[in-house]
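One structure is given here, and the rest of the page talks about it.
Left out: one protein chain. Kept in place: all the others.
Showing chain A:
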């Protein structure tokens, strides 16, 4: 039954994902047959995925399915045992770490700033890939940092220590640092972890703003309804493989949720927007 279902969603997703594959001159970011593991354990086995440019792609899946592993592989934090990650048509493993950092911004899960470091100083560190031993700070750097602070709405917090901020503000500051890196490709590993719903929405609205200004975003999210609401492209994973990929309204079905998460749920149209809403049924609340 499982195998049959996968083929169904694959054809379904191809129909729905005309987003990036149409104008396929140079692939911005893609994994080609990557196998990744920790120690002796294989987490992802021979996975292929292409990240469509200019949209928000969200990777979802149950705990331990390899979402973060895939994201970390795409950013070269993890080196695949076999297969390649392609960045702008080149094998990412052959690029210099610094050159990767000029093309691809990365925000890891729950980063921690040193106690007392100010917002402005943290965001300024984002310029590192563009600096050198001799050229440690320039007016260009200052301009970019000022814009990054303003764009993420943390300009008025610039002199505050990062550790004195609320969780939501802090996450905005980290995103601001990633923006200061000046890349149009952003990879965010669970940017809404530890945030309440209002702050999560706040951060995701910011992510949406970044996408509107032309950036390609890839993120991992836990919350399915937020993922469907804020993504143009969903990558659904289970046990290190991709179950389905495409626009949320094409991908999210009750069958898929059961297949991927073992979750009983109903999928209905949202009263606003064009994305579906997932109503989990559980065992007792029907």
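Note that in this section a residue touches a chain if its C-beta (ideal position, glycine included) is under 8 Å from a C-beta of that chain, and two chains touch if they have at least 3 such contacts; residues count from 1.
What we mean here is this: contacts and distances are computed from a predicted model.
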item	value
Among "Iron ABC transporter", "C-type cytochrome", "FeMo cofactor biosynthesis protein NifB" or "2-oxoacid:ferredoxin oxidoreductase subunit beta", the UniProt name of the subunit that does not appear here	"Iron ABC transporter"
Contact residue for the chain not shown (choose from A:36, A:59, A:86 or A:154)	A:154
Candidates A:61, A:80 or A:129 - the one touching the absent chain	A:129
Hidden partner chain, residues of chain A it touches	38-39, 75-77, 96-102, 104-108, 111-122, 124-126, 128-129, 131-139, 141-142, 145-147, 149-156, 158-159, 161, 168, 178, 181, 198-199, 201-202, 205-206, 208-209, 212-213, 229-230, 272-273
